[in-house]
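Removed from the display is one protein chain of the complex; every other protein chain stays in position.
Naming follows writing order (A and B), and every chain is counted from residue 1.
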Amino acid sequence: MTFEPIWNSLIAWYLFLAGLGAGAYITSSFLAWRHPDATAMRKTGHLIAPIAVAIGLVLLMFDAEAGLHNPLRFFYLLTNVGSVMMWGVVFLSVFMVVSVVTVVLDFMKRPVPNWLAIVGVVLALCVGAYTGALLGVCQTFPLWNNALLPVLFVVSAISSGAACVLFAAVFRHADEFNRVGVLKKFHFCLPIIELLLVASLCFITAQTNPAGAASVAAMISGDWAIAFWLGLVVVGLLLPTALEIRLLFFSSKEFEESRPAHYISAFSDLGVMVGGFLLRLIVVMAAVPLTVAMPLL
Amino acid sequence: MTRYGMLINTRECIGCYACRTACQRQNGLEADIDFIRYEEIETGTFPVVGLECVPIQCMHCEDAPCAKVCPTGATYVTDDGIVRVHEERCIGCKYCMAACPYQVRVHNPRTGVVDKCRFCTVEASEDNPMCSCVEACVTGCRIFGDLDDPESDVSRAIVELNAQPIMGDLTKAKIFYVR
Partner (left out) sequence: MSEHAITRRGFLARSAIGAAAVAGAGYVGFEAWKQAHADEPGELKKAGHSLCNSCSSKCGFTAYTRDGRLATMIGDADHPYCDGTLCARGYGYASIAYSEDRLTDPLKKQGDGTFAAIDWDTAYAEIAEKVQKIIDEDGPQALVMIQDPRPSGSFYTARFMQALGSANTYTHGVACNMSKVSGMTQAIGAGDFTSDVENAKMVMFIGRSYADGIRPASLHAMQKGYQKGAKFVMVDPRYNNSMHFCTEWVPIRPGTDLALILAMAHVLITEGTYDAEYIAANTVGFEDWAARVESCTPEWAEEITGVPAETIERLAHEMWEAAPQSSIEQGWRAATGCAHQNSGETARALCLFNTLLGCWGLEGGAYTPPSQSAGKLTDPKFAAPAKPEAKIIGAAEYPLSASSMGVSTYALSQIPEGAVKGVFFYQSNCVAGYSNPVQLAEFVEAAELSVAIDVQMTETCQACQYVLPDTCYLERTEVPEFVGGKVPVVSLRDQVIEKVHPNTRPVDQIFTELAEACGVGQYFQFTVEELGDAQLQTLGLSLEQLREQGTITFPEKALKYAPKTTWGTADKKVHFTSEACEKAGFPASPGWLEPQVMPGDGQFRLIGGKQTIHTHTQTANIPNLMEITKKYGLERIWMNAQVAEEMGIQDGDEVEVSSETYTGTTRVHVTNRIEPTSIYLPSHYGCSVPEQRTAYQVGLRQMDFVPFHIEPGYGGTMSQETLVTVKKVGA
């Protein structure tokens, strides 16, 4: 039997943007805690969150053709409490509300209450984890059906979100960008963690069964090899790590705060975002179900 | 309780695809919508060869993963154990396709709805003639009936032929195979 992937790049974009939005909100809350004076960056992060999630949701609706043809059907979305996707819809909706309220408060120049920020961060974590759990409950796909994937997606979500906020800051709020050292150090760690998680995912999945092995083979030596090695590993993980090491640990303060350094940093953040998208695309597309790899069962 | 199920005797299945085209005719399906998939398994080395054909379709699982993940409740399980799709609730998110361990959910590219075998043969009677897979099978390798009734043809055949679900008790599937 030939197997066509069930989902396509639309879903990868959705998973990426939902994660990025959640990550941006978490980044903003982190800024509020450790860099309270980086207000412009914080507001940028708050703004990115609902916009990214909203775009993702629109893409999701385009993928759900039957719903697109008949939008009223989306009202049924809250009926099955057993469905991970239903919980995803709940998380996304409430997160959208919280993040929009946050933006409105920012816009009205009123402080965001701590409790709201905490609720937002919790919801953001839920959204990030949900994008992994969504795939994770599909028993037939060993690449998805494991506990590592939600963790990997949460880490990648925060990483992408922070990268997006930092990327924007380079161009809009360079002064604040120079002052958020703690965020940068945390952000620097994330691709390294991600690299470990991706490596673990590959090693473990490859050992599970033929379908797992086939999925990993498709990622590292099959159709997705270039996207995986060049796009995800090099551009998305190694390059940002190398550049940030150079900037954070082997640069003078003058260079670190210079415009060229900002652009290097922006380039690194762009790489993180590219990697974030490719991670989801590859995971969605390269997964092979048990039924294809082992038709006899 | 009634709990509908099916037995497929692959020892008698010749892989002729009659169940597929009959099903399409019975259910008015388009040419590319197939509720039944065939796995042909060749074993041995020339000239000692073996051949098995396993038709795979919705197993109407008691623990139906597709129904579990369906966010809109479009996929549901009826009281008599048939997994059905409310077409008018389906948004086409394809989550059921990903969740189904047997990969037998079928996406209709024209409506976006994700369909599947409906165990339509439950409706077959003298007054309602049907060319369902069970009725149409040239070799009669399919038996349909109530699994909760130990006297039903299907229950008796399952015991007699030691028929088993294709993936063991993974989802409490209600199609039993004789291999």
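Everything that follows uses one rule, which is that a contact is a pair of C-beta atoms (placed from the backbone, for glycine too) under 8 Å apart; a residue touches a chain by one contact, two chains touch by 3 or more.
Source: prediction; values computed, not measured.
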(message) For review purposes, identify every residue of chain B that touches the missing chain, sorted by number.
(response) 11-18, 20-22, 24-26, 28, 30-32, 34, 38, 40, 42, 44-47, 49, 51, 53, 110-111, 128-131, 135-139
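Just so it is clear, only the chains that are shown with their structure count from here on.
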(request) Could you please state the distance in Å, as a whole number, between where the Cα atoms of chain A are centred and where those of chain B are centred? (result) 38
(request) Spell out the part of chain B that touches chain A in their complex, as residue ranges. (result) 37, 39, 41, 54, 56, 65, 68-74, 88-95, 97-103, 111-114, 166-167, 170
(request) Spell out the residues on chain A that touch chain B in their complex, using ranges where they run on. (result) 1, 3, 6-7, 60, 63-70, 73-74, 76-77, 79-80, 82-86, 88-89, 134-135, 137-141, 144, 289-292, 295-297
